[in-house]
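Every protein chain except one is present and positioned as in the full complex.
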Amino acid sequence: MSDAVKANGEPKNYLNDTYGIKSWLLTLDHKRIGIMYLITLTAFFLVGGVFAAFIRLELMTPKGDLFEAETYNKMFTMHGVVMIFFFLIPSIPAVLGNFLIPLQIGARDVAFPKLNLASYYLYALGGMFAIAAILMGGIDTGWTFYTPYSSSYSNSFVSLALVGVFINGFSSILTGVNFMVTIHKMRAPGLTWFRLPLFIWGHYATSLIQVLGTPVVAITLLLVVFERVFNIGIFDPTYGGDPVLFQHMFWFYSHPAVYIMILPGFAVISDVIACFSRKRIFGYSFVAFSSLAIAVLGFLVWGHHMFVSGQSTYASMVFSFITFFVAVPSAVKIFNWSFTLHKGSIKLDSPMLYVMGFIGLFTIGGLTGLFLSTLGTDVHLHDTYFVVAHFHYVMVGGMVMAFLCGLHFWWPKMTGRMYPEGPAKLGVMFVFAGFNLTFLPQFILGYMGMPRRYHAYPEEWQALNIMSTAGATVLGLGFGLTIAYFIWSLFKGEKAPANPFQAKGLEWDIPSPPIAHNFEAIPIVTWEAYPYGPEEAASQSTETATEPAKEDEVV
Amino acid sequence: MSDFPLFPAQASTIAWQVDALYGFLVLLTVVFCILVFGMVTIFAIKYRRRSDDEQPEQNHGNLALELSWTIIPLFIALFVFLLGADVFFRLQRAPADPLEIYAVGKQWMWKIQHESGKREINTLHVPKGQPVRLTMTSEDVLHDFFIPAFRVKNDVIPGRYTTLWFEATQLGEFHIFCAEYCGTLHSGMIGKVIVMDPTDYHDWLMGASASDESMVEAGQRQFQALGCETCHKSTSSGQGPSLVGIYDKPVKLKNGQEVTVDVDYIRESILQPRAKIVDGYEPIMPIFEGQISEQSLLQIVSYIKSLTESAE
Partner (left out) sequence: MSDHAQGAHSLHHLHQFESAEQQYESATLGMWAFIVQEILFFGGLFCAYTVYRNTYIEAFTAGSHHLDIFWGTLNTVVLIASSLTMAMAVRSAQTNSGPGRIIGWLIATIILGCTFLGVKAIEYTGKWHHHLIPNSTFQWNDPAFPTVTLGPAKIFYSFYFVMTGMHALHMIIGVGIMLWMIAKVRRNEISAQYFTPIEISGLYWHFVDIVWIFLFPLLYLIGRHH
C-alpha cells in the first residue's frame, strides 16, 4: 500500500507513519481500521458474488440441472448470509464511516479506538465462523433462519453460522456505540449539530439502529442455537412453542437492519451531490430529520414481513399503515436531492454518475416497496421474485451504488491516489445497465408468481430468467472492472491533491492522505455545512486558523 | 420467446381486483419515476458546469416545497393504504358457506382431502363459480400455499390452522407453489389446481377412487373409536361439555375468559385439552398430543363442526 513512499521527500501521512504488518494489525488509527475493513469486506463481497453467479447460472434453465437442490439451497443461503451480515451491514459505516467521521467532525480519532479495533476483530471472527460453516458443508436455511426449519429440521451447519452472525452483531453494536459517542462528544469547537455534514447525520441515525436493534436479533439467534443444541422448545411447536414468534423477533431487528444498510448510503449521496453541484443540500434540516424519522419508524413496521404468516388481520392493517409513513421521509430525501441540482453547477464525474444511478434505482426500489406494503398486492407478491427484485433495487441499486459512489469520492483522500476517470465512467455504465437487466425482469417474474428460493421453475419463465442471468454477467463485469482499476490506481494512479473535487468539509482541508492524528491543530468551525457559496467560502478561509478570539461566536 | 406474458391468468373473483390495484401502483411508479428521472436529467443537462470556476447561486431550501413534498406523498400513501386494506379484507373474509377443503403440507407434498372423503396429493380439484375455503396445517416446517392465478397465498404452520379462500372463474389447470422455504425439495413442492364445471366436479368426487366415507363420517368413526363419546354426549349430561352446536359460538372458560370455538380452539382442546377448560367442567380429558395424525385431526374437527342442533 505504501509502496511509493520514500522516507525522504514524502510528507508523513497515516500510511507511511509506521511500517510492518503489526503496525496495521494492532493499529488504533480509525483510518487504518477503515482500510482493513475495506479489504475484508471486499473479500466477503467476492465470496457472496461467486454464490450469486452460481445462482444465476442454475436459473438459466428451468430444470434444476446444474446443482443438486440441496447445493442450490446452500448457495442462496450463503449468498444472503455473507452479503447481508458480512458485507452490506458493515460496508459504508465500517469503511467510510470509520475513515471519515473523525475527519468530518474535526477529531483526532473515534472516542474509543481500542473498542474500534476490537469491533474489527469481532467482525473478522464472526466472518471466520461463517466461512467455517461454508467450508464444512454450508447452511441451507435461507438467510432468514426461519424456525422450525432452522431449529429442528435442517441438517446443515446452522449453529456455526448463527454464532458467526451473533459475534458479528456485537461488532456492529460496538461500532454503533463508538460512532454515537464520537458524534456526540468529539465534534470540533463550533461544529454544532446543524453545521454537521449530512454524512454524519446519516451515520448517527444508523448507529441508533445498530445499538437498539442488533441485540434483539442477537438473543433471538442465540435461542435458535440453544434450540438446536439443547432442544429447549421455545420455537418448537411439538412442545407448544411458537415458530412464528421467531419471525417477530427476527424482523424487529432485520427490518431496521435494512435501514442500517441504506441510511449510510443516503449519507454518502448527500455529501457527493452537494460537491458536484456546488450547492448546499436543498432543505438540509429536512434531509437530516428524515434520516432520524426513518430510523424511528423502522422499528414499528416489522410485521409487514408477515402479512401472510397467520398474523391477525388487524395487526397486518396497523403494520401496513405505519409502513406507508416510511414512504414520506424517503420521498422527502429524493425530492431534496433532485432540487439540489436545480440551478447548480453540475459536473458529471463518476461519483456524480453513481449519485444519478442511485437516485434512479432507489426511486424504483422505494416505489416498488409500496407494492409490498399494500396489503392487497402483498398477499400475491410475498415470497416471490418481486420481493427479491425490490430488495436488490434498494440494496444493490441503492446501497452498493452509494458505497461505490463514496469510495470513488473519498478514494483520493484514503489512498492519496486518483482513480482513472475513464474506466470509472465505463464501470458505472456497466454496473447500471447490468443491474437493471438483472433485476427488472425479476419484477415481472414475481408478479407472474415465481416463488423465491426455487431451484427449478416452470418453463414459461425461462426467457425472463435468461435476461436476468445475462444482466448479472454485465453487472459482474462492471464490479470486476471497478475492483481492477482501484487496485491499479494504488500503484499507478496519479498523486491526489488535498482537494481534487473542490469539495467542502473538514476532511478536504487536510492533505491526502491525512496525517496519523488527522489535524495539526483542531479547527474551529464558524460556518454552516456545505459552504459552496462564494461569500461562505470567503468567510471560511478567514476562520480556519485556530483563533481563540472567535470562540465566543461559537454556538 | 413468442409468448411473453406480463400477468398470470386471471382465474378467480379476486384476481382482477389485485391486478387493478397492481396496475394503479405501476402507474403511480411510472409517474413518479418520470418526474424524478426527468427532473434529474433536465437539471443535469441544463445546469451542467460550463467553466471550472463557476459559482452557482446558493439556495437553502423552500418551506412551501418541503411541505408539499411531505404532505402530498403522505396523502397518496394513505390512499394506497386504504385501497390495499380494502382488497385485503376481501381476501381474508370468505363468503358464507364456502365449500370446505382441507390441506396438510409436509416435506415435500400437499395432501388434500375433500369433505366427501376423497383424497388427492399435489392436485386440487375445485368447482368453478363456487367459493372454496382451504383449512391448512403442516406436519413439519412452515410451508405456504400459493396459487398465482387466484392471487391467494397463506402460510401453512405446524401446530395451528390457517385458511385461505377463493372462487375460481376460469376452467383449466393452474400452478400451486409452496412459497415459504421448507428445505431441500422446496421447489418440488408444487402442484395443480384443476378447475372444473360443478357437475364435473361432482362426478369426479363420486367417480373412480371415490371415498366410501366422508370426512365427517371418518371423523365420527374416530370420535367413537377414541372414546370421546363417553363424556361428550349430545346433551349436557356428560362429564365433558356437549359439542353440539358449539362451532363458531362463544364459550365461557373456567378462568373467566370467553373464547370463540373455531378450528384452532377445537384443535387445541383435543391435543392439549387442559389448556382451556370450559366453565363447569373438570380437567380430566386425556391429552391426545402426538397421538392423532394431522389428517385424522382434520376429520374429527370437521365432524365436530358438523354437529349442529338441526343435524341431531
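We just call them A and B in the order they show up, numbering each chain from 1.
FYI, a residue touches a chain if its C-beta (ideal position, glycine included) is under 8 Å from a C-beta of that chain, and two chains touch if they have at least 3 such contacts.
Predicted model, so just to flag it, every value in this text is computed and none were measured.
Enquirer: Which of these touches the unseen chain: A:Gly142, A:Gly241 or A:Gly398?
Expert: A:Gly241
Enquirer: For the chain not shown, which residue from A:Thr220, A:Ser316 or A:Asn499 touches it across the whole complex?
Expert: A:Thr220
Enquirer: I'm checking contacts with the chain that's been left out. Which of A:Leu57, A:Ala118, A:Ala132 or A:Ile232 qualifies?
Expert: A:Ile232
Enquirer: Give me the subunit B residues in contact with the hidden chain, please.
Expert: 255, 272, 274-275, 277, 283, 287, 289
Enquirer: Could you list which residues of subunit A touch the chain missing from the display?
Expert: Subunit A touches the chain not shown through residues 102, 107-113, 115, 173, 176-178, 180-182, 184-186, 211-216, 218-220, 222-223, 226, 230-234, 238-242, 245, 249, 252, 517, 522.
As a working rule, only the chains that are shown with their structure count from here on.
Enquirer: What whole-Å value do you get for the distance between subunit A and subunit B if each is reduced to the mean of its CA atoms?
Expert: Result: the chain centres lie 36 Å from each other.
Enquirer: Write out the stretch or stretches of subunit B touching subunit A in their complex.
Expert: 1, 3-8, 17-18, 21-22, 25, 28-29, 32-33, 36-37, 39-40, 43-44, 47-50, 54-62, 65-66, 69-70, 73-74, 77-78, 80-81, 83-89, 91-92, 107, 140-142, 144, 146, 148-149, 151-155, 157-160, 162, 175, 177-188, 272, 290
Enquirer: Using the touch rule from the top, collect the residues of subunit A that touch subunit B in their complex.
Expert: Touching subunit B: residues 64, 69-70, 73, 140-142, 146, 148-149, 152-154, 237-238, 240, 242-244, 277-280, 282-286, 307-310, 313, 316-317, 320-321, 324-325, 327-328, 331-332, 334-336, 338-339, 341-348, 356, 359-360, 363-364, 367-368, 370-371, 373-380, 382-384, 444, 447-449, 451-458, 460, 463, 532-534, 536 of subunit A.
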